[in-house]
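Below is one structure, written out as structure tokens, with a few remarks after it.
Only one protein chain is missing; all other protein chains are in place.
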Amino acid sequence: MHDVPVHHHAPPTSFLRKHVFSLDHKVIGKQYYGLALIAVFVGMILSWLMRIHLGWTNLAIPGLQLLSKSGAPGGIITPEYYLQLMTMHATIMVFFVLTTAPFAAFGNYFLPIQVGAEDMPFPHFNMMSFWVTFIGFVVLMSSFFVGDGPTLGGWTQYAPLSAVGAVSGPGQGTGVVLWATAIAIFCIGQLLGSLNFITTTLDMRTRGMSMWRLPFSAWAWFITSIMGLTAFAVLMPACILLILDHVAGTSFFVPGNLVINGQIQPHSGGSTLLWQHLFWFFGHPEVYIAIVPGMGIVSHVLTPNLRRPLLSHRVMVYSMGALAVLSYMVYGHHMFVSGMNPVSSLVFSFPTLVITIPSTIVVLIWMGSLYGAKLRINSPSLFALGFISMFITGGISGFFLAQPSIDIMLHATYFVVGHFHLVMGVAAMFGIFAGTYFWFPKMFGRMMNETLGKIHFWLSFVGAYCIFMPFHYLGIAGNVRRYPAFTDDYLQPLIPLHRFITVAAVLTGIAQFIFLYNLVHSRFWGKPAPENPWEATSLEWSTPSSPPPFDNFGGKLPTVYHDPHQYGVEGASADYVMQTSPEQIKSGHDEA
Amino acid sequence: MSHADLTLEGYSAAIMPPAFSIPAKKMAMWLFIIADSATFAACLVAYGYLRVADAHWPRPFHSITNVAIMTVILVTSSLTMLFGIDAAKAGDKAKAVRWTMITAAGGILFALLHIREWLGLIDEGMRLFQNPWGSALFGASFFSITGLHLLHVTGGVIALIVVGIRYKGGRYNSDDLEITGLYWHFVDLVWMFVVPLVYLLNLSH
Amino acid sequence: MATAEAHRSSTGKYIVVYVCILAIAALQFVIAYSNLDGSQMLARMLVLATIEAALAVLFFMHLWMENRGLLWFVVILTGFVIFAMQYSWTDSFRLLNGVPWAK
Partner (left out) sequence: MAKLFAVTILLIAIGSAIPILRHTWDAPPDISTHGTLIDEQMSDTMVEAGISFLVSQILLAFFIWKFSSSRPSDKIKTFPGGAKTIVWAAFLLVGTEVLALGVFGVKAWANVYLTPPSANALPIQVQAEQFAFYFRYPGPDGTFGPVHPEMINGATENFFGIDQTNDADSKDDIVTAEMAIPVNREIHLLMHAKDVGHSFFVPELRVQQDFVPGLDLSVHFTATRIGRYEIVCTQLCGLGHYNMKAYLSVLSAQNYDDWLKKQAALQ
């Protein structure tokens, strides 16, 4: 190997620098992962509470009164507490799980390694990015314990419900301010992270690592960070304006002459649609911020398990790029019946439908690459294949929601809930799981338990379909979302279906504890991992040890000779050729 | 020397040349500028949206003198920043520091004039939530947009002074000065949009 | 790194750009006192501000002298994002006519 030695900082020795305020991207990645893990279990338990309430409205949940005496007297969830739990579930999941885990956690850990760098260019920013995000999480969680609880306005916080203050409901005073503060802080964290990701990809690539030699996951993180850079930069001022409406008496999002609780509100001149425009301008890219890293991880996990490269590296990357571009042009499809100009609805409808094309290309590339492959079945590949199945199912319900005319029937029903849970919730979670099982050996030097992994997969896969497929039927029947109880006559026949979903959700949730057990157990007592357990080619499998040393490559930077996914290469000495292998090969499969 | 320093000094034997042939720090500043433009654009779009929707938007500004002086000061400080960077590139450290400090002084002057203007408006009864001339949103949008800009100016002045001193002490080099300059020019650039949109369109006739 | 000589000549260029920017700014102030209606004035203001900003970006911030790739990256990304934000205007105009019954 023709590795070039570089001088490097000595690894830190103090506990604080090593584990808490670490500048090492690997530690920061693990910290993000830990945060996401805590957040996802909190979010999941909140969803349990909601589901149980929806199935059996008057069932007392023992101990819940300890969390909120007024919200759950005697353990029975009140309607407003249901909405507060729902808002927190959504906020936690969207921001602190689906953004942090696939993007910030894995991206931090593996992006620098995959481009062949010692670290990110701005380790201090990186550390700040995590701790700022952490503070955001703490601020958000604190709203459970402050005043009359967290906000009940939904994660979209539509004004004026969110902007007029405590008069509009429990948690709408302090709760909203804390919510908006947490999100604004979160935005700063992700901006810092995005800055680092982009500069890492552009400027830190090791010798021979051209842009087209970056693996899919690195490309996905790169594209995601460009979206993050601009989307979070818009949400932040929007949140600040919302806070101003609360604490400084401005009326950016509140029109005049509102009579709430018998009092005319002092606000005037603002616009509720303005909040929706600003929020969704961030909100739609956010959906892709959650899912594009998943697509990258799945491609990255699939290739070693297919023992062949995907049909086309470039088409895949261009498709992800196209999704990123389109994500800014379609945000209005969240607002078809919200009172937006009806002509705009049509204008937004077409780019939304066009999104089908890159999405289809991505799926077909995966499927076409499955054709004639030598598929290996293991926990990561199962989750990656599960991702594809979920992504197809969730994506196809987008056909309906992209059309304003059909949206008249389906807007704000469980159809929407089913759609986004499958496509950006469960699919993204499957991406996270695939990444976890795949990279765990590299991150901790130990293998995760395969049997438990497979059990976890089966329960999650079947469970997720049992939960979210019926959501579509509920939606078609007109079941409105964000209802803590179903009092309408026409919803009565649907309650048995809700109970079925609740049972499925509780069981699927329990299955996640298998994953948690597997994670913790394998961390300490797992089988020691071989150097390259998946016989993969990208740079993270060329580090001298697992986990990689402080400077990733042991004082030397690797040199890259090949495209990232060289499997089943004809005439090569083995079935696969590492990116760092100087072996001359005939690049057979990839046009890149 | 860390990996990051390698990219900064264009030491390219071990790594690929940076994508746009600029050091990582400069790239980061450009990325920050892109993000910040999105932030300001969102604020200005929000302001425009609310202003258009109100047929009786107040136009209370009588005089352009103050804002004209502020504009000249800010644009001039951009020019002095450039002189400082040029001197630094040419190796004339003392001159570079001098020009940087003059730039910072321009920033401080701008901020002081701005605060004086704010105090004047507050004196006339303008608040975030009300003003004597009409739509309450006038004060809200004026204070939040110019406030955000003022925050940027303040941050910029602090950055200029810190970087200037550290450059003098040898901890930072001319590139760092140039990157700080990029930020300073951006603050200037935002002002170029704030002036016509927030001030000139609200001028009383 | 450019030489000192190159910088001496760039000083002249900076001053030219500086004067141009101030001249355009002055033009804006003049327009502000004209009797144009709102949208006409706004259009002129925005065009002039964009020219000013372009001058600042290209010459003060040296984007013109950088790698062309950076120019395209910055201009296309920023331009696209800001452009994509402009969807909301139609709703703003609708607010003028859609006044609540109360008024």
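By written order: A, B and C. Residues from 1 in each chain.
The criterion applied here is as follows: contacts are C-beta pairs under 8 Å (C-beta built on N, C-alpha and C of every residue); 3 or more make two chains touch, one makes a residue touch a chain.
This one's a predicted model, so the numbers in the text were calculated from it and none came from an experiment.
For the chain that does not appear, the touching partners among the shown chains are A, C. For the options A:29, A:123, A:255 or A:533, the residue in contact with the chain missing from this view is A:255.
Interface note: of A:327, A:345, A:436 or A:518, the residue touching the hidden chain in the full complex is A:345. Touch with the chain omitted from the figure is made, among A:393, A:436 or A:537, by A:393.
Per the touch definition above, the residue from A:59, A:367 or A:520 contacting the chain not shown is A:367. Although one chain is not drawn, the whole complex shows that of A:189, A:404 or A:548 it is A:404 that touches it. The set of subunit C residues touching the chain not shown comprises 94-95, 98-102.
Although one chain is not displayed, its contacts with subunit A can still be listed: residues 78-80, 83, 152-154, 158-161, 164, 168-170, 172, 254-262, 264, 270-273, 307-308, 311-312, 315, 337-339, 342-343, 345-346, 349-350, 353-354, 356-358, 360-361, 363-365, 367-377, 382, 385, 388-389, 392-393, 396-397, 399-400, 402-406, 408-409, 411-413, 454, 458, 461-462, 465, 469, 473-474, 476-478, 480-490, 494, 497, 567-568, 575, 589.
Rule of thumb we're sticking to: only the chains that are shown with their structure count from here on.
Using the mean of the Cα atoms as each chain's centre, the chain most removed from subunit B is A. Centre to centre, using the average C-alpha position, subunit B and subunit C are separated by 14 Å.
Per-chain CA centroids place subunit A at a distance of 36 Å from subunit C.
Each of the following residues of subunit B touches two or more other chains: 19-20, 34, 38, 42, 49-50, 53.
The residues of subunit A that reach two or more other chains are 230, 234, 271, 274, 277, 281, listed in rising order.
Interface residues of subunit B, counted against subunit A in their complex, comprise 1-4, 6-7, 13-16, 18-20, 23-25, 27-28, 31-32, 34-36, 38-39, 42-43, 46, 49-50, 53-54, 128-129, 135-137, 140-141, 144, 148. Of all the residues in subunit A, the ones that touch subunit C in their complex are 226, 230, 234, 255, 257, 271, 273-274, 277, 281, 325, 328-329, 331-332, 340-341, 343-344, 347-348. Considering their complex, residues 1-4, 7, 10-11, 14-15, 18, 21-22, 25, 28-29, 31-33, 35, 38, 41-42, 45-46, 48-49, 52-53, 56-57, 60-61, 66-67, 69-70, 73-74, 77-78, 81-82, 85-86, 88-89, 91-93, 95-96 of subunit C touch subunit B.
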